[in-house]
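There's a structure below that I have some questions on.
The complex is shown incomplete by one protein chain, all other protein chains being positioned as in the whole.
The block that comes next holds subunit A.
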Amino acid sequence: MIEAKNVSKRYGETLVVDGVTLSLPVGGITSIIGPNGAGKSTLLSMMSRVMPMSSGNVWVDGLDVTTTPGDTLAKRLAILRQDNHLSARLTVRELVTFGRYPHTQGRPTVQDREHVERAIEHMGLSALADRFLDEMSGGQRQRAFVAMVLCQDTDHVLLDEPLNGLDLKHAVSMMKRLRHAADTLGKSFVLVLHDINFASCYSDHIVAMRDGKVAFQGRPEDIMRPDVLRAIYELDISVQQIEGDWIATHYR
């Protein structure tokens, strides 16, 4: 379980995240949605200790992220941020193998190698496993990064815009794979998503942020309502139920 208490991030005068208190459910997929600048990515980065908080506390399974040793946390929580600009020339397999580092300290066993191959296959990259990352498309690279984070095999996986740069086919298959991993392996995913319909179709829980605060949270059917979406996005959005899913139409 991930718990945040009074978490804030301040840049000079501006409060990007404003006293967020949040407790995320165990298991399943939680999506964080909201307009640009709502503080979604910042909150995710602070919860995963890759960005220091201005004030507040975050606990992962009861461990305070600011005081717990990094290698202990690395076995419980994995984070992938946006804009993973990598200047190092690594192959897909090398990158994914580094996901095992918290468990192996650089000496992967046979089981670790199986983990790596499974993660590569899971992300549909088997044919590209020996290619260098700088010779691949943005979407393929994104899948390689997600494979590395999944290979870390942690209970909590935090992904900032995992669908970034993916085409429709790969976006759908990414969400299906995350859903599958959540259902069969009991992992908890926290995703920052821009596409509210993906959030609606695949999440168990949605957290909507606005102006650095949690504006709403609940099951998809609680959030996918015109009045709630209007308050979050300042936009008239109609919602229809199609084949059991709540779909927002916001294109006109």
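Following the convention adopted for this analysis, a contact is a pair of C-beta atoms (placed from the backbone, for glycine too) under 8 Å apart; a residue touches a chain by one contact, two chains touch by 3 or more; residues count from 1.
Please note the rule applied: contacts and distances are computed from a predicted model.
Peer 1: Going by UniProt, what is the name of the one chain that was not included in the view, given "Tryptophan synthase beta chain", "ABC transporter permease", "Electron transfer flavoprotein alpha subunit apoprotein" or "Phosphonate C-P lyase system protein PhnH"?
Peer 2: "ABC transporter permease"
Peer 1: Tell me which of A:Arg89, A:Lys169, A:Arg230 or A:His250 is the one touching the absent chain.
Peer 2: A:Arg89
Peer 1: Which is it among A:Ala74, A:Ala181, A:Ala215 or A:Ile247 that touches the chain not included here?
Peer 2: The one listed residue touching the chain not shown is A:Ala74.
Peer 1: Based on the whole complex, identify which of A:Arg49, A:His115, A:Lys187 or A:His205 touches the chain you can't see.
Peer 2: Of the listed residues, the one touching the omitted chain is A:Arg49.
Peer 1: For the chain that got dropped from the picture, name the residues of subunit A it touches.
Peer 2: The missing chain touches subunit A at positions 45, 48-50, 69-75, 78-81, 84-91, 94, 98-99, 101-102, 105-106, 132, 134, 149, 152.
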